[in-house]
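Beneath this line is the structure, given in structure tokens, with notes to follow.
Note that this complex is displayed minus one protein chain, with the remaining chains in position.
Letters are used for the chains, namely A and B, taken in the order the chains are written, and counting of residues starts over at 1 for each.
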Amino acid sequence: MSWEVVIGLEIHTQLATKSKIFSGASTAYGAEPNTQACLVDLGYPGVLPVLNEEVVHMAAMFGLAVGATVAPRSVFARKNYFYPDLPKGYQISQYELPIVEHGELFITDDEGDEKRIGITRAHLEEDAGKSIHEGLDRSSGIDLNRAGTPLLEIVSEPDIRSAKEAVAYMRKIHTIVRYLGISDGNMQEGSFRCDANVSVRPRGQEEFGTRTEIKNLNSFRFVERAINYEIERQIDLIEDGGEVVQETRLYDAAKDETRSMRSKEEANDYRYFPDPDLLPVEISAEYIEDVREQLPELPDAKQHRFVDEYDLKNADAAQLTISRPLADYYETAVAASEAKPKVVANWVIGDLLGALNKEGLGLADSRISAEDLAGLVTRIHDNTISGKIAKQVFEAMWSGEGTADEIIEAKGLKQITDSSAIEAVVDKVIEANPGQVAEYKAGKDKLIGFFVGQVMKETKGQANPGQVNQILKQKLSD
Amino acid sequence: MSLTEDQVQQIATLARLKLKPEEHAELVDKLSRIVDFVDHLSEADTEGVVPMAHPLDVAQRLRPDAVIESDERDRFQENAPSVTDGLYLVPKVIE
Partner (left out) sequence: MDLHAKTLTELAAGLDSGEYSSVELTQSLLERIAAHDEKLNAFVTVTSDNALAAAERADQARAAGEGGVLNGLPIVHKDIFCTRGVKTTCGSRMLDNFVSPYDATIVERLAAAGAVVLGKANMDEFAMGSSNETSFFGPVRNPWDLDRSPGGSSGGSAAAVAARLAPAATATDTGGSIRQPAALTGTVGIKPTYGRVSRYGMIAFASSLDQAGVITRSAEDAARLLGVMAGFDERDSTCLNEPVPDYVAELGQSIEGLKIGLVRQHFDEGLDADCSVRIKEAIAVLESLGATVVEVDMPNIDLSVPTYYVVAPAECSSNLSRFDGVRFGHRADDPEDLLDLYCRSRGEGFGDEVKRRIMTGTYVLSAGYYDAYYLKAQQVRHLIADDFKNAFEEVDVIAGPTAPTPAFKLGDKVDDPITMYLNDIYTIGANLGGFPGMSIPCGFVDGLPVGLHLVGHHFDESTLLRCAHAYQQVTDFHTACPEDFA
């Protein structure tokens, strides 16, 4: 039987605010346990939540960026359950009236076509704390520093049809939230994680199969693997005459499998109701217009502009717009350079990103600024150096030896473009290789490469290759 | 009785309350009476009435995004029954 996979993602993205969603404690990562947990975060008796204005702003930005409706009125609700990392015994979230609804975005599907993925809703909520098990004998330790960190939970429609599409969708959301500056998207620190709802159904069947929810996937790789494992598990189960049970499952990266989390399932009745400590959030049309005007250029628009304005291939434009700093780097380099934007793109994608990847660095750690890279590309463009020498200059720049001009000067790498100088070398090479000259003249055209090589060797690669070629051909045909 | 013993046990588990046997029996009786009493609500005609979660019709006020709290862990943990290295302790959570 042929199976169709149906996937919906719930992405939890931490919002990059200074303080927590309902308290004035810091959200900075990595502090000593419980040193950033104030009375409100600890759920002390008598304390009350007050909403951070920045989370509303950030949620509105996201809503507009994905073409969604930003609700004029949204309501916080309590999700009631007991867990040690949840100090109040309830999580403040949004249930019936979320702040963002009915959005969409476009990904490239498995066939390379553009595909729409609906965004059902995005709602604001508070993050929970962390349980720590290492180094404690029969206990778990609770650190509530993370409790109360603002989260935007972005829920997709069940429009996703493969693990690859799921990753493409997640990457797109990741790019968007970072473009907007509303999240650092740091997956190691848990700022960006997702739950995947997965089901399968016989192709052509209309109703959905029973779904399972895979919790807490915190890397693109795990999302892909966990979903693929789960698809296979469900298909095998059904084909062997079994039934999929609706449940929450955990992905074990070490074993590359998902397993049931029955403990968390037990008597799941969250008893949502409107939080009486918080009033409805009202957002005016003027506010929404203000946010819209301040929205930065988004990845899709930027990519299209790069194709049009800089004459780039779609794939290159996509790569350069993967993050706002990279796109900015590229555009700064283009503006500072006399070379064609396409050439600049090749240097950024090929050499710069290559060098960064090799050392596992981010763009922010780049040893070469956009202006300096532009300086290098300009020297190729104005024939000061050849492309080949440029690679050598790039290496030197990367090692911190200076700007392109300083290195060219110090190492004497300037290209020889004086034709009389080149002619002198060519004459010398012709004189030294009479045998090859005879063969060439007899019709062995390929030998031109040999002569060019000899000239370049004599000039330590600094002769202009075009000129060398031209002068050689001319002299050899005399 | 409008509530059964099993229902009362289910609610107690959801509410994380351990009941002694005599408490359990009494709650079946008293909760049933309370539920019968609030069942009077069904007499009201509420067709089209908007549920009211709040006595006042006001919007949420927003707070500036500023860090105003500092580390007072030691003071706050004076009330904690069990703490090690700044962590609140609970029996091992298995996941």
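To be clear about the criterion, a contact is a pair of C-beta atoms (placed from the backbone, for glycine too) under 8 Å apart; a residue touches a chain by one contact, two chains touch by 3 or more.
The model shown is predicted, which means the values in this text are computed figures rather than measured ones.
**Q** If I'm reading the header right, one chain is hidden. Which shown chains does it touch across the whole complex?
**A** If we consider the entire complex, the absent chain touches A, B.
**Q** Decide which residue listed in A:P33, A:P84, A:G185 or A:G209 touches the omitted chain of the complex.
**A** Answer from the full complex: A:P84 touches the omitted chain.
**Q** Just name the one of A:P49, A:G185, A:G209 or A:P299 that touches the chain not displayed here.
**A** Answering carefully, the residue with contact to the hidden chain is A:P49.
**Q** Can you list, in ascending order, the chain A residues touching the missing chain?
**A** 39, 42-51, 78, 80, 82, 84, 87-90, 142, 269, 271, 273, 276-279
**Q** Which parts of chain B are in contact with the chain that was left out?
**A** The list for chain B reads 3, 7-8, 11-20, 23, 26-27, 30-31, 33-35, 37-44, 46, 49-56, 58, 60-61, 63, 72, 75-76, 78-82, 88, 90-93.
Basically, only the chains that are shown with their structure count from here on.
**Q** Between chain A and chain B, what is the gap in Å from one C-alpha centre to the other?
**A** About 41 Å separates the centre of chain A from that of chain B.
**Q** For a test of understanding, state which residues of chain A touch chain B in their complex under the given definition.
**A** Its residues touching chain B are 17-19, 23-26, 32-39, 42, 44, 50-56, 75-76, 82, 84, 131-133, 136, 138-144, 250, 261, 263-264, 267, 269, 271, 273-274, 276, 278-282.
**Q** Report the residues of chain B in contact with chain A in the complex, numbered from low to high.
**A** 10, 13-14, 16, 53-54, 58-69, 71-73, 76-77, 82, 84-95
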